[in-house]
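A single protein chain has been omitted from the complex, and every remaining protein chain is retained in its original position.
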Amino acid sequence: VGECQLSMLVFALEVLVVVLYSVFVTYDDQTNALLQNNKTQPLENTVYQDYPFFADIQVMIFIGFGCLLAFFRRYGFGGMVFNFLTATFAIQWAILVQGFFHFYYDGQIHLGVINLINAEFACAVVLISFGAVLGKTSPVQLLVPVFGVTEWIVVEHLKINDAGGSILIHLFACYFGLGVTFILYRPSLNEGHSKEGTTYQSDLLSVLGTLFLWVFWPSFNCALTLRGDDQHRAILHTFIGLSASTLTAFALSALLSKNGKLSMADVQNVTLAGGVTVGASVDMMISPAVAYVLGMLGCTACMLGYKYLSPFLARRLRLQDQCGIHNLHGLTGLISTIAGICAILLASEETYGPSLYQTFSYRAPQQGDPQLGELQKLIPGLEAGLGRTAKEQALYQVVALGSTISISAVGGVLTGLVLKLPYLASPTDEFCFDDELFFNVPLDEDQASESQEPRCSETQITNHQYILQSNFEYHF
Amino acid sequence: VGECQLSMLVFALEVLVVVLYSVFVTYDDQTNALLQNNKTQPLENTVYQDYPFFADIQVMIFIGFGCLLAFFRRYGFGGMVFNFLTATFAIQWAILVQGFFHFYYDGQIHLGVINLINAEFACAVVLISFGAVLGKTSPVQLLVPVFGVTEWIVVEHLKINDAGGSILIHLFACYFGLGVTFILYRPSLNEGHSKEGTTYQSDLLSVLGTLFLWVFWPSFNCALTLRGDDQHRAILHTFIGLSASTLTAFALSALLSKNGKLSMADVQNVTLAGGVTVGASVDMMISPAVAYVLGMLGCTACMLGYKYLSPFLARRLRLQDQCGIHNLHGLTGLISTIAGICAILLASEETYGPSLYQTFSYRAPQQGDPQLGELQKLIPGLEAGLGRTAKEQALYQVVALGSTISISAVGGVLTGLVLKLPYLASPTDEFCFDDELFFNVPLDEDQASESQEPRCSETQITNHQYILQSNFEYHF
Partner (left out) sequence: VGECQLSMLVFALEVLVVVLYSVFVTYDDQTNALLQNNKTQPLENTVYQDYPFFADIQVMIFIGFGCLLAFFRRYGFGGMVFNFLTATFAIQWAILVQGFFHFYYDGQIHLGVINLINAEFACAVVLISFGAVLGKTSPVQLLVPVFGVTEWIVVEHLKINDAGGSILIHLFACYFGLGVTFILYRPSLNEGHSKEGTTYQSDLLSVLGTLFLWVFWPSFNCALTLRGDDQHRAILHTFIGLSASTLTAFALSALLSKNGKLSMADVQNVTLAGGVTVGASVDMMISPAVAYVLGMLGCTACMLGYKYLSPFLARRLRLQDQCGIHNLHGLTGLISTIAGICAILLASEETYGPSLYQTFSYRAPQQGDPQLGELQKLIPGLEAGLGRTAKEQALYQVVALGSTISISAVGGVLTGLVLKLPYLASPTDEFCFDDELFFNVPLDEDQASESQEPRCSETQITNHQYILQSNFEYHF
């Protein structure tokens, strides 16, 4: 019954999407044959600026996240495949929602690869929050939050500096996910679950996912920054931040474990903390050394969070955070936000030259301000901004921080309440972290040979029968 | 003996290739140092347009296909490694054959990265058809079809619109592969085979392959389209088509399975149907919504094919299609061809502007036609075409469809007959889907420990002996 729901829901969503696409979605200037003519240069089409970053982020979302989430012993299919399902729908939906807010004119949403990149950022929000409830939700339940994060659009409109999405993506996703998991609290899971562990193979696959995220993270952090030196800096800082957090993660993992050994969960998650921590200031002139320090700080906060905060949250605050998103995205996002505010306050024409008003576009003079004309002599294409001072911009960042956390947490709680509706086929505690519930799982070789043994030997060997039986139970 | 044949065949092929390369292959304008001089701009070298797509398609062919084909329980090495071997030789050979037809002048084949992309398309034909006989052929047999698809060149000369290769690649490969498997029919396999299943790990690896194909498919479909907006649309449509077929695959997989659970085989294959279905019209102004609908239609046809048509073909028509290429490439290819014909018939200057005669280059006026001069005022570089009308072009597509199917099927049958020659070391039915025949397979840990068990316990436990024995047989 549960899967029949999935089929019906998916069909209904597809019909909805196709109707909305046919009514509202058309090509943008860069994809419309009619508007690309002898005055446009094919090789100057924006697709060549956007597609490489789009492809890299696709790898992160479908392969990086997919492998990373496949770490559970018997929930590898779920981790990898539900990530695939959720991401696919989230992008489809985000194209519509973001389209209405950012790419809508002449009564239509105008589509190009740049929309897909924006949609992937929205999708990242969904997938990160998904980490809080991994293994405890049905695929039907996973599709609902896609709508929940629609409110993300609200926060996006605060006009803040956040190139790598530390506030808009990571913090939003984190508190949204915590809101959901707060409502879906399962007391019995605090006692541990027999299928919650990993295997040698699942740990390796998960590290592979980490490495894909690690390698392509610079593309994620720079995809929506200004072309040129801003994008160049974003790549450098992301690499340096990740690099610093990776070393720190190794050091802390060994130091904080009981027996001095490294833990694979740390390698899989904590190494990535630097990518989030540099996010809010990733395109600014923060200097390589500060990017390095941010990586170290973010990683330390993340690691201490895993070690001390997560168990506390789970037991005392009903916040069972399956993948520890509060550590990897919440704490690091907070540090990143603060670092971003400092970088904004310190930014001056001395360091940036007139391009200060490009990197911090809201600080550019408003339309009509004579100063704008002066600046446009220095930078021909400079667009009018909002005339904010550094302090005003810093204030907006603080406001964005507060509203992101509160809006996302409330949204998460509301989404969680919807997910509690009885129709949504939530797995029982026993079937958490278990692919059997949603997939036809193949018998593994050893199991298969075991299950065949009786055939040839049951005449003589009666004590094999129970194996047969246990296999039986296993499959229902 | 079988492998000695492989060695001899490969050496012979290498000598052949190296002789032909040394006599016929030279650099093209873009790779020849002598022709790149102070009148050429290094950064305008075509390598920068072609290499990113080439690299993406390399990932699809060697990693995507390789992992996807590693789904059998005990044929992971075969799937991944024979794919590696076949692809490598297919590209080498295609460089020569396509070179003679497309890049031959002044008595030489002129080589650049663009030839490699073309050769990879030919290679895709081989690998897709390989799917029909996966696990039932020796590596020697796999190298033969590389020559068989040489006739592909014939079809390529029909001058049709088929940017994503739905007709030229997918349909050709499908019917070629079916022709081969028709001849290599093994009645006993219809009863099922003990090694035909998957394992948890092999299913995960195969999904990973699917994800690589999924992520980079836009690069495949756009690599040979016109630069600029055509390429931009090809990327958009491929993404949307895949996205729609993925959702549909999840819905149908749950709906059509006996117990309402998802099947990994569906996730691995059917999700990709949209990439093929948008192929023939991928660079045209079909609108995002139509790309979405094509993805849904292709996926539905593919899924129903797996469920109902494949068993029928295997039992009644001797068409044992191991990977279901008729569903993923044949049925979807047919839909794509029809969609392409509709798009051609509907294409007008109103929608495309004068670039109609670029996207549909065969409709451009012929050399000497005064209309050509008019158009060249609008689009300076426009090349003369064949002066076809929309209806004529549509007719050519139909002819291409018919001739592709018939030529490829006949070619497949003939290739199949060659493969039946006794020297080619075809595996016996028993050793189908079994790496043991061609590889030194490591003892797995559990097997290793099992095989050691008897040492310590054979004195007391007699009923372990059959396990020992089965391990024994298994390893020879």
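The letters A and B name the chains in turn, as written, and every chain counts its residues from 1.
One rule holds in what follows: a residue touches a chain if its C-beta (ideal position, glycine included) is under 8 Å from a C-beta of that chain, and two chains touch if they have at least 3 such contacts.
These figures come from a predicted structure and were not determined experimentally.
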Sole contact to the chain not displayed, among B:112, B:197 or B:228: B:112
Contact partner of the left-out chain, one of A:144, A:215 or A:407: A:215
Touch criterion as defined above, residue of A:12, A:289 or A:417 at the omitted chain: A:289
For chain A, residues in touch with the removed chain: 49, 52, 56, 73, 194, 197-204, 207-208, 211-212, 214-216, 218-219, 226-233, 235-236, 239, 243-244, 246-248, 250-252, 254-255, 257, 259-264, 267, 271, 285, 287-289, 292-293, 296, 351-356, 359, 378-380, 446, 463-464, 466-467, 470, 473-474
Residues of chain B in contact with the chain not shown: 1-4, 6-8, 10-11, 13-14, 17-18, 21-22, 25-27, 30-38, 40-43, 45-47, 51-52, 55, 58-59, 62-63, 66-67, 70, 76-77, 80-81, 84-85, 88-89, 91-92, 111-113, 116, 139, 201, 205, 437-446, 448-449, 461, 463
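Following the convention adopted for this analysis, only the chains that are shown with their structure count from here on.
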Angle (degrees, nearest 5) of the CA superposition of chain A onto chain B: 120
Chain A-chain B separation of Cα centroids, rounded to whole Å: 32
